[in-house]
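Once you've had a glance at the structure underneath, I'll fire off some questions.
Here's a slice of the assembly, chains where they normally sit.
When the chains are written out, they are named A, B, C and D in that same order, and each has its own residue count from 1.
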Amino acid sequence: MTTSEPLTGLTVTKLCCVRGERQVFRDLSFHVAPGDMLSLVGPNGSGKSSLLRQLAGLLEVTDGEINLDGAGEDQTVADVVLYAGHLDAVKAPLRVSENLSFWAAFYGVSATQVEPALEAFSLGHLGHLPAGVLSAGQKRRLGLSRLALIDRPLWLLDEPTVSLDTASIAALGDLMRSHLKTGGSIIAATHVDLGLEGTRVLDLSSNGGASL
Amino acid sequence: MNAFFALVQREVRLATRVGGGGGMAVFFFLIVLSIVPFGIGPDLNLLTRIAPGMLWVALLLSALLTLDRLFQADQEDGTLDLLVLAPQPLELTVLAKAVSHWLTTGLPLVIAAPILGLMLNLPLDGMLPLMGAMLIGSPALSLLGAVGAALSVGVRRGGLLISLLVLPFYVPVLIFGVSASRAALVAVPGDLGGQSLALLGAVSLASLVVGPVGGAAALRVAVK
Amino acid sequence: MDSWTEFFNMGGYGPYIWSSFLIAIAVMTGLALQSWMDLKKQKRLVSELEARAERKRS
Amino acid sequence: MAWSIHTYANPTRFMNFSAIVLPYVWALAGAGIGIGLYLSFFVAPPDYQQGDSVRIMFVHVPSAWLSQFGYGIMVVSSIVALIFRHPLADVAAKSAAPIGAVFTFLALVAGGLWGKPMWGTYWVWDARTTSTLVLLFIYLGYMALWAMIEDPNRAARVAAVLAIVGAVNLPIIRFSVDWWNTLHQPASVFRLDGPTIHSSLLWPLFVVALGFTFFFIGVLMVRMRAEILRRKVRTLQMQQAAA
């Protein structure tokens, strides 16, 4: 649990996003401090996923700036960010526990963290099953259990609640709450209310994008 | 380094669990080689004469057939994003991918080569040098192939595209590989085997740099 | 003695004949053994699992 | 659970039946192979053309026959499995494949060892040799398909389709001799105008072949028993994991 240095904030200034020649949003500015939760809302196509990918460094920044306030000289976005997109990055032929163990090893987390991370989403008893037989929601939970495994200050979540049942949504809420409490920040795109206190909302529908 | 081995282990495990690992590659190799006589006729002399070439062409093809899923599968299920975002340098990730590809295709073929040689009536005492040449040359196929696979990430029908991108780069491997093997097998007077072998090694070493660096650069572009 | 050497020599074809018979015997024995051991293993697994199920029930 | 009756009623009967007949099958196989071996070394005369090397025939020809017999079993069981959904049929098909593959392999090896003295090389690319090699590939492909599909029920049905489609290849193997220039012996035992092999070689050949056939049946039964138990193990494991 030592990979992450505390991040004192993320500042986004006049960020623009152009995809396929079309302006998705422009002049987006906001600041996220430790302990902040920012909820991205807006109709389909307003650019929530695009913004998250830009923040993660997975999409070209057309114009504007993204700054990590507390980051060291040689620290890149990738050292600070944990990204969970639409896809779960789960390999069907590997067992549930093997899937997570791999990410532990690859992100330099001790193997002893795997069990607790699975438990965070009540997947412990499914550990020996091949991931291919999981139901949609179980697979999603396996993807999300990386949040409990890898320690990064800034979480970028793209519709994390998709396919989850009520119990799992509550588990995700707990995990997010404790992440915020320990000084982490979260930016999450979602169409449903996660019921987290003090959530700030960024509505992308009004941000100058072509009205798609 | 831990991350490197974790990736290699995962890839090999995936390959064995779903594709029978190296067995499948050997099997394919065998079938291609036994298909050729149907094409060009059962003349054993002719077959022996073109045997080293056929071995290498079959090696190329079985590498090609397995390359297209190298990064594509990871992109389709979201794994690639996470690989790119991980603390491990992307070059090492590409290297790990290439190494696992070699472990599940190149290496088994090298080991199976003598059986195939027997079917093509190659002399027994040339087998070891042949295997040596294949051992030295085959890593280049996986390493260079990784660049092609990275370049065609996100392109449907990537399989054909990779072939087009990669085959030209395979030509030197093919030329030196075949001439080294032929020297070993047919004992060409004024033997050039050693020189070809050295050149083959040079190509492999060069691709040890080109592969990871080029592959990582291509991947960085492809994810965005 | 001489007739045995002759027998093993098989008119010069000895190596081919003996290796074909030996390979056949070896491969067939191997197949039978492997099948039999697999059967043993499955029998063992079944009884283990059934015992465990029994224990759970009681 | 109703489905368990469907799955086990017949296999249970098979388990009982096979337990009873297996010893006799083994005995017949042992006798056939034992007597056959004796006959082939001490009774059968050397061929007037091929000399002693003709003795390889006693391994080669029965193996070649059984390689096709095995595929026949696979095809018939697959048809039964697909159409009648008989729960034993796909077990039989799956179990027959490795045995057939082994005999195909033996036919190839013995043929190769026979070829060296007769043709001067271990391997020729003629129609029958190559089509036998292709048969081995089909066996291996069939086994690969089983291995690569996790769920046995799904694997059974997919593999059955392959086996049936692959049956097209059996006549091809037989007739390829006529299509392609060939070195290999044409049919000399089963032909319309009677066998062309001398009877002093012929009947030891039949004894060995009979022994091999019983061996095939014996191993098939053992493998089927193991396969039935393997599925039972899988069911028990999954049920206990779920509980």
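The criterion applied here is as follows: a residue touches a chain if its C-beta (ideal position, glycine included) is under 8 Å from a C-beta of that chain, and two chains touch if they have at least 3 such contacts.
Nothing here was measured: the structure is a model prediction, and the numbers come from that model.
Colleague: Full complex composition, in terms of the labels displayed?
Modeller: Only one copy per chain type is drawn, but the file holds A x2, B x2, C x1, D x1.
In this text, only the chains that are shown with their structure count from here on.
Colleague: Averaging only over C-alpha atoms, locate the centres of subunit A and subunit D and give their separation in whole Å.
Modeller: The separation of the two C-alpha centroids amounts to 56 Å.
Colleague: Starting from the mean Cα coordinates of subunit B and subunit C, work out the distance between those two points in Å.
Modeller: 37
Colleague: Give the residues of subunit C touching no fewer than two other chains, as numbers and ranges.
Modeller: There are none in subunit C.
Colleague: Which positions in subunit B are in touch with at least two other chains?
Modeller: 18
Colleague: Show which residues of subunit B lie in contact with subunit A when the two form their complex.
Modeller: The touching residues are 2-3, 5-7, 10, 13-14, 17-18, 76-79, 81-88, 223-224.
Colleague: Under the definition above, what is the set of subunit D residues touching subunit B in their complex?
Modeller: 121-126, 130, 133-134, 137, 140, 144, 147-148, 180-181
Colleague: Looking at the complex, which residues from subunit A come into contact with subunit B?
Modeller: Subunit A residues touching subunit B: 3, 56-60, 78-79, 81, 83, 85-91, 93-94, 98, 102-103, 105-108, 143, 146.
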